[in-house]
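All protein chains but one are shown at their positions in the complex.
Letters A, B, C and D mark the chains as written, and numbering starts fresh at 1 in each.
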Amino acid sequence: MNVKKWISVSLAGVMLLGTLAGCGGPSSNATPAPQDSTAPVGSEAPAPVSGGTLRWGTDSEPTGFDPHTNSEEASLRVMNQLYETLVERNADMTIYGQLAESWEIPDETTYVFKLREGVKFHSGREMTADDVVYTFDRILGKTEAGDIGALGSKSSYYGGVTSVEALDTYTVQFTLDAPNAAFLGNLTSNYGAIVDKDVIAEKGDLMRADGGTGPFTLGEWLPDNYVTVSKFADYWEADRVSLDGITYYLIGDEAARLAALRTGDIDFASLSASNVSAAEKEANLKVLSYQTNEYIAVGCNLSTAALQDLRVRQAISYAMDRDTIINVVFSGQAAPCSMVPPAMGHWSLDVSDMDLYKTNVDKAKELMEAAGYSDSNRLSLTLAAGLMDSLRQAAVVLQQQLAEIYIDLEITNLESGEYVDIWGKMSTPEAGFDMMIVNDGAGTDPNRSISFFFGTGSGANVFGFSNERIDELCTLGIATTDEALREEYYNEAQLICIEDCTKICIASPMKYFVTSTSVEGFSPSAADSSNFRDAYLAQ
Amino acid sequence: MKNYILRRILQVVPVLIGISILIFAVMKMIPGDVISGILGVEATPELRAQLAAKYGLDRPYLVQYLDWIGGVLHGDFGESIRTSAPILPEILSRFKVTAELTILAAFISWIIAIPLGVLAAVKRNTLADRFVRVFALLGVSVPNFALSILLILVLSLAFSYFPPLGYVGFLEDPLRNLQIMILPAAILGVTISGSVMRMTRSSVLEVLRQDFIKTVRAKGASERVAIFRHALRNALIPIITLIGMQIGSLLGGAVIVEQIFSLPGLGQMTLTGINQRDYPVVQGCVLFIAFIYVLVNLLTDLLYAYIDPRISYD
Amino acid sequence: MEHLLELRNLSIDLPRGKRQSPVKLVEGVDLTVRKKQNFGVVGESGCGKSITCSAIMGLLSYPLTVGAGSSIRFLKENGEELEITSLSPAELRKLRGKDISMIFQEPMTALDPMYTIEEQINETLRFHTSLSKPEMHEAALAMLKKVKIPRPEQILKDYPHHLSGGMLQRVMIAIALINNPRLLIADEPTTALDVTIQAQILDLMNELRESYDTSVIMITHDLGVIAETCEEVAVFYAGQVVEQASVEEIFRAAAHPYTAGLLKSVTSLGGEEKMLYTIQGAVPTAGNFGQGCRFADRCEYCESRCRESAPALTEISPGHLCRCWLHAPGKEAAQ
Amino acid sequence: MSEHAVLLDIQNLQTYFPITGGVFQKTVGHVHAVENVSFQIREQETFGLVGESGCGKSTTGRTLLRLIEPTAGEILFDGQDLRALSQDELRQKRRDMQLIFQNPYSSLNPRMSVRQLLEEPLQTHFSLSQKEMDEQVLWISQAVGIAPEQLSRYPHQFSGGQRQRISIARALITKPRFVVADEPVSALDVSIQAQILNLLLTLQKELKLSYLFISHDLNVVRHISNRIGVMYLGRIMEQGDTEAVYRNPLHPYTKALLSAIPKLDPLEEKSRIRLEGDVPSPADPPKGCPFHNRCANCMEVCRNVVPEERELEPGHFVSCHLYD
Partner (left out) sequence: MKKLLQTLRELWRDPMGRISLIGILLIILMAIFAPQLSHFKPDKMVGMPKASLSAQFWFGTDNYGRDIFSRIVYGARVSLQVGLIAVGIGATAGYVLGLIAGYFEGWVDRVIMCLMDILFAFPSILLAILISTVLGRGLVPTMVAIGIVNIPVFARTVRASVISAKGLEYVENARSVGVKTWPILIRHISPNVVAPFTVQATLALSSAILTEASMSFLGLGIQPPASSWGSMLNEARTFMEQAPWMAIFPALFIIITILLFNIMGDSLRDVLDPKLKL
């Protein structure tokens, strides 16, 4: 009788729950069903095989694909496949021509680019100089769409561009109002992606449309579930691309992503440091990591009286034990850094033996007592933590460490709706918070990492930091293209910012991609973390 | 019957209006706004004003509300501020996912709950009764997100199984669709089945005490006929009322399960809308969910008349 | 065995948890019902008359059970003798609604509100006959005509809540008699009806007696109904039969003090005397009956013997049984 | 017939219950529960109201006490029209007029002890010291036959008969002048019925009460009432001295009702007037005399003209066209 059947089913269900609760952790012993393709480990990479779709498990949902307005990582991973820029960076941060075959810099304020011929947009039309002109008109808000509110595009990236003209069908000339050493580097940003004006004319904007020249074209987008991109047949370097396409599956929960990797339902996903150690044990998975050019830092709201006192800010830096934070938050896989993280090579200052980077609780206490605080008169501060788990975990560790030096920290985890609003006001009392722990991208050029975050009045200088020497150094740094001279300026700037402790940089984490062993030909780096032109699936 | 439906709809109108006012007011009270979400760093005052004007957020609240409601009545829920995509089509396409999930879950909960409920009532105060009641309570007590994470982990480790990715509609590929939906629907169904089981048990017990059951037995009917042909049919009424009530908890549960199994449903859309302070999207979704809730309640009432001859709607 | 039904030493137990022994709600009941006889069972509420008759059909509701040593023998039409207490549920089911059927007190709640009258009549036929649908329709129609229901075609399609109390009781009688049972148990059939409707139902039952050779057990607390419909009467008090005789004998020469008392308080209703005759005190509750006669502390003629030991049901004159020391053999009947 | 003064004078009492329908729940019809009923009750007299279920006798009883608001008509209590009283005045007036309920199992609050049940009316109407209240409680409980040690017990610990005694004590503790007894003994066994009826009679003498005794049991009504009214479908068909009506019933319905009572003598020949059909629904009462569709000697006039009340013998009224 069917009632009996149902009792057995529900009994099994209860048993399942019970056994799991009892056995205390399934991680080590269960060996997954063997993967059919046993890729030879350690032998030289098998010959590239064309075909197959890469299945990527992503952690968050893109909001749209307009390269000039969207900049969060979820959208970037897809846009990097659709769009290309005039020039691009190699892994060692040196610049090579992508859509531009070659370029000259006749004088400090003019750049002339010789475009590659025969490069086609996804609409099939050939890319010409006019398209480059239209692209920069759109970025600078000169098209009828007006100012499209691009995030950080105008003022810091291309503010200095006075004119963009097409000399002939395949040459474009840019003239700047003042010499800007970072201009060439800025062109590699996704904000510099060359777009197809016909698509914009037809669709109004590129949020859900594809006007690029990249190796893959935008396929289907089912919001909150998956996005597909497929190989662009007449891409100008089509022979280099062997993947048929990439499908981005949204799997919000990290444990679920790891599970999907293990069962082979996805080939590619990024995991946090703690889960990477579990992934390494799996025979059918391998881990690719690279030092990112991002860093986590804690900023002080200079409108808070207590934090205007340099001694308090330095005390905070001394009290901070970066090693514990790195162990707890990044499982030891991160490097202490200044506002120019190590990933930027020679520009980055070595902070390992700097006084302010060594934990010295007694000195911190002395400074706090000098500033008038003691056990009876403790300083209570409010701290806002950004969206990422790493920031929230770091905040908890920091709270613990600052408690030693008479500081009581009250933490609030912001969610995406409020974060940007409060972040923008962090130099004013309206923000409602004295400190904020943030995760910032230092960009690919030192000018970006210093002036954009520390230049008086510049876009990301939200904590109210202002120093004429820094402003002076920034203008000098941008004005000359002599690498050695720029390095000197930027090193001095770094020392001043570290000394000031308004924004105390903590560490720059590693980024992990866990892939199936069958994924070959993909080597991520800070400069280019989602280039799948050479990737392929070995059978 | 026509009068009854008309009266019920008249009763429903104030509720829907009330909901639209409430959700509109709530969205206005939420701190942080969508403009700074879009502009981010570049949020200079005149840029902010320009965008506010573009989305009509600078008009007085009453005008905004009437404009929105006017649109809704003509089937135009406006456009999402973040993705500027029209809202109603997206709500409808996503509703198909949530509807399928909740209907499947409700169906699973009934298949589990009603037979067990009847079993518990018939074999009252025996071991079976006690077991069923504990199982019902267990079902209700396990948070559905804990159960979901647990099952995903256990299935992947022990059986190296992961629910297929990439949602496909039931019509396009029924088998794959069911494979995707069965786990989340089962989890949602189990956590809901507890209350249905309890209701079935008490209403069957109630009916078994009625006089006509004794008459049926006096006519020579077997226990099976007395229970399934007579008792269960009469016990269906209170169970149907539970369907109306259940829809609320089903939709609530769906919000969570959709997030874990990343199903493109209405709950997920509402949650992202709230996070991104995308007012029209949240207002549209909540109003639509409320409309569904009210519709289901009306349908359950009409189901009464169909099942219980005593109720005749004048 | 030439009687239709013989109850010997029937007792009904109410279990009281594991440790205590069960309470005997009904004890030592002996009754015999002959073929085509109208047998009356009278007694006040809680005296066990109703559960005794439910036991006949094996319909005792949870948690009551038939006590050990009880015997209910029934004579089927084909002469076969059955011991009902030892029948399996399947055999019992064949009996119910075919050889023995029952009608109840509350007609308004006795029928399933979800099914039409026709469906509920057909159900009885389906259990016991293999008639086809049209044949069942004919049988149902004929039966409704027999119980004098106006517009039977329409009534068949109606639901129970469309009908009045009187109509519903007629339908119940139709259902009970449709398989022309040997025995019809009527449990207070007219108590819930108005007096004019009660009169109609009682007349109907008397008329039907001619056309069906069915014995009827009429259970009621109303002595007037007994006088109108029964030939022989058994009087129940506190779970025991205290007197059994022909209806004339009971009304003319009631032997047991309780029966006499009942009759006096009812007849005095019509009398001139303002103050009615009343039986003092109240019925003892099950479980604390004591070993003596259960009517002892309410009886005018109570003697010490009555409190010490319980009198047996003895025949004080042909066909007249009484359970009272006053009428034990060797003692003339007390007036 | 002792010439006591008229305590209660009811003139053309009407109680309609609205039936709602349609989309806006507006009233589409009325249930004519009580249709211009008139009668008087004298001091220390019992007026019996008898009729089958659904005839409106209970509604009449409750409407007198304004527990149900009447639609029309006058209720003169000691010359004062109760309908003119405000809610508060009416509440105080309840001290003089009480109601005894039919079902002893549901008319007493299970969570209150007998003492509390008896003290509630006193606390509501009088401000007595605890000692005075105890005296009153003791007096009334003795009067109805409840032992003092039973006062602290709860209703579910009593038998049906004893509970009805508590109900009566609760109604009489404020020494009312008029009591409506709505089927007080219908739920009891015969032997217990007799005890309660005797109690009501003794209390009537002691406290000089007048009763409105409502019942469907013609024998009980005959025994206890001085005058009776026979109701059918909201109207009084016949009223008069009890013995006059029982010995010489005038209205065909009364005749049929009396002949339907099962006789206690098995040998007596049963000549019975057969009443066919069912009571019509009070939602749309038939035109003319409400009994015409079941009346053996129904005439044309009965079908469309409502008979008025005529006094055929002193104090004996009947509403029937036979006596036009």
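As a convention for this text, contacts are C-beta pairs under 8 Å (C-beta built on N, C-alpha and C of every residue); 3 or more make two chains touch, one makes a residue touch a chain.
It should be emphasised that the depicted structure is a prediction, and the values quoted were computed from it without experimental measurement.
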Request  = Could you list, sorted by label, every displayed chain in contact with the chain left out?
outcome  = A, B, D
Task = Write down which of A:L222, A:A255, A:A306 or A:V361 is the residue touching the left-out chain.
result = A:A255
Ask   = Which one, A:S60, A:Q393 or A:N531, makes contact with the chain that was left out?
value = A:Q393
Ask   = Looking at B:N3, B:S202, B:S222 or B:T300, which makes contact with the chain not pictured?
value = B:S202
Ask   = From the list B:G18, B:P89 or B:G169, which touches the chain that is not on show?
value = B:G18
Task = Write the list of subunit B residues that the hidden chain touches.
result = 14-15, 18-19, 22-23, 26, 29-31, 124, 130, 133-134, 137-138, 140-146, 149-150, 153, 194, 198, 202, 205-206, 209, 248-249, 251-256, 259, 267, 270-271, 274, 286, 289-290, 293-294
Query = Residues of subunit A in contact with the chain that isn't shown?
reply = 21, 24-27, 253-255, 258, 272, 274-275, 277-278, 324, 327-328, 389, 392-393, 395-397, 399-400, 411-413, 415, 417
Request  = Name every residue on subunit D in touch with the hidden partner chain.
outcome  = 65, 67, 91-92, 94-95, 98-99, 101, 103, 106-112, 120-121, 124-125, 167, 170-171, 174
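The rule is short, and it goes like this: only the chains that are shown with their structure count from here on.
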Query = Among the chains in this structure, which pair is joined by the largest number of C-beta pairs in contact?
reply = A-B
Request  = Please name the chain that ends up farthest from subunit D once chain centres are defined by their CA atoms averaged.
outcome  = A
Message = Can you tell me which chain is nearest the middle of the complex, judged by mean CA position?
response = B
Query = For subunit C and subunit D, what's the span in angstrom between their mean Cα positions?
reply = 33
Message = Can you compute the centre-to-centre distance for subunit A and subunit B, using the mean CA position of each chain? Integer Å is fine.
response = 38
Note = Residue ranges of subunit B touching at least 2 other chains are none
Message = Going by the touch rule stated at the top, which chains touch which?
response = A-B, B-C, B-D, C-D
Ask   = Which of the residues in subunit C come into contact with subunit D in the complex?
value = 44-45, 150, 164, 166-167, 194-200, 202-203, 221-225, 227-228, 247-248, 251, 261-263, 265-270, 274-279, 282
Query = Which bits of subunit A are touching subunit B when the two form their complex?
reply = 2-3, 6-7, 9-10, 13-14, 16-17, 20, 26-27, 30, 32-33, 55, 61, 63-64, 69, 147, 149-155, 204-205, 207-208, 222-226, 247, 249-253, 255-256, 259-260, 262-266, 415-418, 420-422, 424, 459-460
Ask   = Which of the residues in subunit B end up touching subunit A in this complex?
value = 30-33, 36-43, 47, 50-51, 82-85, 90, 111-112, 115-116, 118-119, 128, 131, 135, 138, 142, 147, 149-150, 152-158, 160-162, 164-167, 190, 258-260, 262-265, 268-269, 272, 274-277
